[in-house]
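Rather than the whole complex, this shows some of its chains in their spots.
Note that the chains are named A, B and C in the order they appear, and that numbering of residues resets to 1 at the start of each chain.
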Amino acid sequence: MCLAVPGEVVAIEGNKAKVSFSGVFRSVDLSLVAGVKVGDYVLVHAGCAIQVVPPDEARETIQLFSEVFGDDEH
Amino acid sequence: MNGKIRLAEGGGGEATASLIRELFWSRFRHPQLLRGNDAAVLEHAGGRLALTTDAFVVTPWRFPGGDIGRLAIAGTVNDLTMMGAAALGLTAAFIIEEGFDKSDLEQIAASMAAAAAEAGVDLVAGDTKVVRKGEADGIFITTTGVGTIAPGVRLGGELARPGDRVLVTGTLGDHGAAILLAREELGLSGALQSDVAPLNRLLLPLVGEYPGAIRVLRDPTRGGLATTLNEIARQSGVAIRLREAAIPVRPEVRGLTELLGLDPLYLANEGKALLVVAPEAADAILAALRRQPRGSRAAEVGEVLAGNAGLVSLVTASGGERIIPLGSGEQLPRIC
Amino acid sequence: MSIDLQEVIARIRADYGAMRCKLMEVCGTHTNAIRRAGIHRQLPAGIRLLSGPGCPVCVTGSGYIEQAISLSREPGLVIASFGDLLRVPGNSGSLAEARAAGAKVRVVYAPQDAVALAEQHPDAQIVFLAVGFETTAPAIALAVRAAAAAGLANFSILPSLKVLEPAMRSLLAGGGLQIDGLIAPGHLGVITGAAGYAFLPREYRLPTVVTGFRPAELWLGIAALLKQIAKGESRLENMYPQAVTEQGNLAARELMAAVFAPEDAEWRGLGTVSGSGLGLAQAYRDYDARCKFGLAEIASREPAGCRCGEILLGRAEPEECPHFDAACTPEHPVGPCMVSAEGSCAAHFYYRSRGGEG
């Protein structure tokens, strides 16, 4: 349900941003996310930014893994 | 056969294969046609000739890194190259839509000439047709090449053997991604470029240098690496296993395919080849490729296995394994 | 700091090697990501992964496709659609086939691109096929609002938007769905918030974990879910906090509330579920192609023998369908589950090992 991809905001004009997906650019609507600045990463679905995400999402995952496994029941 | 032709039947995947089988193989029984290689090999008094033809219909006709003219020359030179054949001559047949800009036509002719010079091949015959406005999409070019195969050279999709290694000459998906980028309706931009290039100067010397060790040479065009490997696996009755981590893909191509929900393994390449080589020669050939500018990002991406004839699979970066099936036609951007 | 995913997987295999349970994901992108990462083959044999009703393409009734096809044949009318909808069979054929027969069907990446098409072609009527769940609905709402702001008389949508909660309730209410844990859709959660899934453990005692889509994120979600199951818990865990907040995207939800209004919707396999769809709110009715072109409803007719409905419910596996890999292949799909690469049947077709994995 719903392919969404993070990309880096490289320019903003009104409620539209130019977003880079590893160097491929697409115009993205920013209406649904507040306070986005150039350099931010946004999660984009169907041409709309739906969330601002941290540049290194993996860190959170690693953190959570250690929580899951850190639990010593097994 | 009933029904109507679908776009998918020109996509180079299973649909195209089955259309061709039903329509042509049932009627034209020449063994070379049935073999399904990049070019037919004809024996005659003076030795072996390779013969190949392709219609180029790319939309848009001009794209980052090239145009339909460069593509038409490179595509045909490459199909000859994949048979180990040196071009004797090329022909080009143009179908042009009434109203096409002459200055654009000039640009296409110029880039054909430049590509031919780059490859060191000659255009020796041509044909030009003009159809009514609305009866073609700007311009279509069919190029055909005839080449000579040196004695002793034997290449073919049916020659892969268990233990062989699969090499690619560089990054994958560049051409297909550049075309998607050039299609206005998707609203994409970027510095990504098609890889379209003739490969004869990169590969023909290697074919001469490693007789027997290079089993298969293929250019993974329409349908990409996935489709081409499936064809080889079927032709040779072997399995092929790729290593995802080893497959070179440019970040921009990765970005574009993730955005549109596509797979770079199914995107067309127009300046890359895949080689199936004997294991003992793999390192040397890879090193030789990497010494050339057009092969600098060459990589060993997989190996040929016995059993499971026709199966292509991939070991993922996270250690999982999945099947790489023959594609099913048109690559449609996905929402989900 | 980085994860050695091999080690993680080895540990999960060791920890849960003897466990027997069924996990379900209800997101087509999850289905696909799991298959692409090869996770099926790496899980212990007793742990089965089912794909629920989460691919918008798979749950769209054939009657809707048929309406779109009949519209596509109108002179001067252009259908704009997400690419994956084109190969979905309706009652009489797919949109791709209609296009082959001359209908104007354009693939767009974003709903707003369909609005731009309407602006560029004032002499054509552009109808956007509005399919999707809560993730997609806001983007479509933005497009409708933009068309209204520009006063475009030649843009409309054919709505088939769906909302997950009523469908999950309908599924679980019957008790026919026997699963031990749910992998909740990460991107839908971006809009609804993790809170949107709280009813599942609370009311149905279903262990529920929100996850992302990268292999590590998927393994993380599975690990958390297995741990809950092993411990006999049923909690909501958000393992994708980088994207999914507790309350989700409020701006998006407000926009949806302004542009859309709940309506009953037909789900392939589930039938009609009360309040599970989104139509246009009164203020935007001019943009509803059903009203604008006076479309009659067309009854869905599922292809004979197709078991997509049961498969979506986790009641059957694709391999149990008599058509699977025979009459029905990705090349010639019979049912919608074979059409999208994320449909359960296509995923099974593509990613199964010939050596045996189901």
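A few remarks follow.
One rule holds for everything that comes next: a contact is a pair of C-beta atoms (placed from the backbone, for glycine too) under 8 Å apart; a residue touches a chain by one contact, two chains touch by 3 or more.
Because the structure is a prediction, the values reported are computed rather than measured.
Recorded composition of the complete complex stands at A x2, B x2, C x2, labels matching the chains displayed.
Here, only the chains that are shown with their structure count from here on.
Chain pair with the larger contact count among A-C and A-B is A-C, by C-beta pairs in contact.
For this pair, chain A with chain B, the centres built from the Cα atoms lie 35 Å apart.
The mean-CA centres of chain A and chain C are about 21 angstrom from one another, to the nearest whole unit. For chain A, the set of residues touching two or more other chains reads 1-3, 26, 45-47.
Counting partners per residue, chain B has 186-187, 261, 334-336 as the residues that reach two or more other chains. The residues of chain C lying in touch with chain B in their complex are 5-6, 9, 28-29, 35-42, 55-57, 82-84, 86-87, 96-97, 99-101, 106-110, 113, 131-132, 136, 215-216, 219, 329-331, 340-342, 349-355. Residue ranges of chain A in contact with chain C, taken from their complex: 1-4, 26, 29, 31-34, 43, 45-48, 50-51, 53-54, 57-62, 64-65, 68-69, 71, 73-74. Residues 4-8, 13-15, 18, 185-187, 260-261, 308, 311, 313, 315-323, 325, 328-330, 332-336 of chain B touch chain C in their complex.
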